[in-house]
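This structure is in structure tokens; I'll ask about it shortly.
A single protein chain has been removed from this complex, and every other one stays in its place.
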Amino acid sequence: MTTTEAHGGHGPYGYSKNKADHLKRLRRIEGQARGLQRMVEEDVYCIDILTQVSATTKALQSFALALLEEHLAHCVAAAVEEGGTAVNDKVTEAMAAISRLLRS
Amino acid sequence: MTTTEAHGGHGPYGYSKNKADHLKRLRRIEGQARGLQRMVEEDVYCIDILTQVSATTKALQSFALALLEEHLAHCVAAAVEEGGTAVNDKVTEAMAAISRLLRS
Amino acid sequence: MTTTEAHGGHGPYGYSKNKADHLKRLRRIEGQARGLQRMVEEDVYCIDILTQVSATTKALQSFALALLEEHLAHCVAAAVEEGGTAVNDKVTEAMAAISRLLRS
Partner (left out) sequence: MTTTEAHGGHGPYGYSKNKADHLKRLRRIEGQARGLQRMVEEDVYCIDILTQVSATTKALQSFALALLEEHLAHCVAAAVEEGGTAVNDKVTEAMAAISRLLRS
């Protein structure tokens, strides 16, 4: 079961109001992934390809940070207002996601 | 001027012999980027999206490490055999790429 | 002005109740840093030193994640209860710290 199902299904969530910006970033990242394919097909020098990988990874991290900010400001904040064990569950869940980002 | 031009134009380079594997990885990464767009469009829960970002970042890092290994074993090794200042230039260039990967 | 001063001076804060655990981790990290010095003094092979650096970095990241979890569960949660602009300020501040951890 994904956390979406465990969380009671699809949103909208905090990030939904900035959906257009998020989708724009993700389309650019998709374009960067296609760009990497072209570089490999055209036998571009290794170092230039590695530079493009770093740029793509940075773009992914920026998207993740933007989404995480909205998650803290909405989902985690709502859990605080709800009270009880909800806030600890939410914080533990957010920390697991932050740890995965840190180690990927 | 990209390092490709500075390096004397397109390869083939060490990685070229594994082009099919590299392109397969990159197509999967492109698919993951599209998958992220679908998740945002469908208002999937933030944490599931962040988990997919970590998986995509890991796939990019694995591709970069595979390319770097071939760069060291071919381009850097060839510079050592060439002798002179070639090896220091190559090592400095490779270290700059490794540093960018580390901080992206 | 550090955020401590801007924040109204020293705690105790959420992490203070686990001070003994945090200090134990940090003493171990201090010991790892001394261990690295011994390895360099004794001309240990480079790869073994790099392995010890990765272990020390991981220990630092674990300490940071533990502290961040307590910050979210206490300082950020308190700001939510306080209401007004406090929560956005706290989330922005936490995200800047997470971004620095991600890129260090």
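Order of writing sets the labels: A, B and C. Residues in every chain begin at 1.
In this text, contacts are C-beta pairs under 8 Å (C-beta built on N, C-alpha and C of every residue); 3 or more make two chains touch, one makes a residue touch a chain.
Small disclaimer: the values here were computed from a predicted structure and weren't measured.
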item: Contacts of chain C with the absent chain, listed as residue ranges; value: 2-4, 7, 10-16, 19, 22-23, 26-27, 29-30, 33-34, 36-37, 40-51, 53-58, 60-61, 63-64, 67-68, 70-71, 75, 93-94, 96-97, 100-101, 104
item: Touching residues (missing chain, whole complex) on chain B; value: 61, 65, 68-69, 72-73, 76-77, 80-81, 87-88, 91-92, 94-95, 98-99, 101-103
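What we mean here is this: only the chains that are shown with their structure count from here on.
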item: Averaged-CA centre spacing for the pair chain B and chain A, given as whole angstrom; value: 20
item: Where chain B and chain C are represented by their mean Cα positions, the distance between them in whole Å; value: 30
item: Contacts with 2+ other chains: residues of chain C; value: 103
